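Only one protein chain is missing from this complex, and each of the others stays in its spot.
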Amino acid sequence: MVIGKVVGTLVADQKDPKLIGLKLLLVRQLDLEAKETSTYVVAADSVGAGVGEVVLYATGSSARQTFFTENKPVDATIMAIVDTWEVAGQVRYLKDTPLAVGEW
Amino acid sequence: MVIGKVVGTLVADQKDPKLIGLKLLLVRQLDLEAKETSTYVVAADSVGAGVGEVVLYATGSSARQTFFTENKPVDATIMAIVDTWEVAGQVRYLKDTPLAVGEW
Amino acid sequence: MVIGKVVGTLVADQKDPKLIGLKLLLVRQLDLEAKETSTYVVAADSVGAGVGEVVLYATGSSARQTFFTENKPVDATIMAIVDTWEVAGQVRYLKDTPLAVGEW
Amino acid sequence: MVIGKVVGTLVADQKDPKLIGLKLLLVRQLDLEAKETSTYVVAADSVGAGVGEVVLYATGSSARQTFFTENKPVDATIMAIVDTWEVAGQVRYLKDTPLAVGEW
Partner (left out) sequence: MVIGKVVGTLVADQKDPKLIGLKLLLVRQLDLEAKETSTYVVAADSVGAGVGEVVLYATGSSARQTFFTENKPVDATIMAIVDTWEVAGQVRYLKDTPLAVGEW
């Protein structure tokens, strides 16, 4: 998995029947300093994430290993909402604090 | 999945028998600002997409999780036709409007 | 899948038993303007392709979804010989014409 | 697999039920000269690795082939703690020596 930030939403009425009912979110990958990168995915959501939240997402066949995405044609799924992480003993991200993503 | 634009078509008469009957489309990946990138795939189509349309496509084993592509030797499949998406509360793409892809 | 050009052949006598009998070809990926890129794969062949031909190849687990490659340890397989493709209404490649790959 | 260094930890209380009980570690990929790269993964741990250790990790469906990660929605798993490696007959990394990662 990698860390990402939910940056937006997407609407698609005409879609494969197996995608019906899945919430799709636009997620930009973050680096370990919590800065946004140019890499993004359109991910299914298994944890109730919302725009602005920092999440973990898995890609490839692993994205289909949840209750919501089993056998679904998705290749990226949000697996967790991140509370905090630290690198080399220093906090790089902490949810709901003034030290928001990209402002370190 | 990622967002792409159907930019063209491809013809191949001599092919693996399992590919017969699948429509193959040339799809360029778009970034979240709706600009075309240099990345492309030759994707199978599960939703009746046409040239010029903006779509979602899945890659890898997930591309085989539709009725049309099950057990087929394809590694990219168009899963949806995109109506609109927004990033940070701003619309970046809206189907059938003068604000076409790449013109924002 | 992506478009590639068969640029050469490879010989390997000492190999995994499951590879015996598979023809292996060197394939360079082409961009949508039919120019060769630096990306290449050593692909199994399911369609009788030869050096100089422009082909479609699939990668990952999808490469094992043909009669010839089922359960074989290959991660890239040539699935079709390309006749022509067009982008934005213009032909970018047409088999057996003076307008060969890379000369547009 | 590739070689990585465990550089940190991550906490996520709200997560897919199948992730509960899995330890998640931040791992930066190392090059063969033992220098950190910008590539990272959030990996599950099957061997009891800790921050600062140099490890091997697998990605994709292979990440689910351990006792701890079978059928779990993870796409990267630490498979081993590295003791030493050498390239061209020269040691590039040796655990528990003054010649630490990145100081060669």
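For reference, chains read A, B, C and D in written order, and residue numbers begin at 1 within each chain.
Methods note: a contact is a pair of C-beta atoms (placed from the backbone, for glycine too) under 8 Å apart; a residue touches a chain by one contact, two chains touch by 3 or more.
Every value quoted in this text rests on a predicted model; they were computed, and no experiment measured them.
Undergrad: In the complete complex, the non-displayed chain touches which residues of subunit C?
TA: Looking at subunit C, the ones touching the missing chain are residues 7-19, 24, 26, 28, 38, 40-43, 60-61, 63-64, 71-76.
Undergrad: In the complete complex, which positions of subunit D touch the hidden chain?
TA: Here the touching residues of subunit D are 1-3, 31-32, 46-48, 56, 58-63, 65-67, 77, 79-88, 92.
Here is the rule we use: only the chains that are shown with their structure count from here on.
Undergrad: May I ask you to list the chain groups that still touch, directly or through other chains, once subunit A is left out?
TA: Contact components excluding subunit A, positions unchanged: B, C | D.
Undergrad: If you take the chains that touch subunit C and keep only those that also touch subunit D, what is left?
TA: Per touch definition, common to subunit C and subunit D: zero chains.
Undergrad: Averaging over Cα atoms per chain, report the distance between subunit B and subunit C in Å.
TA: Taking the average C-alpha coordinate of subunit B and of subunit C, the gap between them is 21 Å.
Undergrad: Round to the nearest whole Å and give the separation of the Cα centres of subunit B and subunit D.
TA: Inter-chain centre distance comes to 34 Å.
Undergrad: At least two partner chains per residue is the criterion; list those residues in subunit D.
TA: Those would be 61.
Undergrad: What kind of graph do the touching chains make: line, ring, star, complete, other?
TA: Topology of the interface graph: linear, an open chain of contacts.
Undergrad: Go ahead and list every pair of chains that touch.
TA: Pairs of chains that touch one another: A-B, A-D, B-C.
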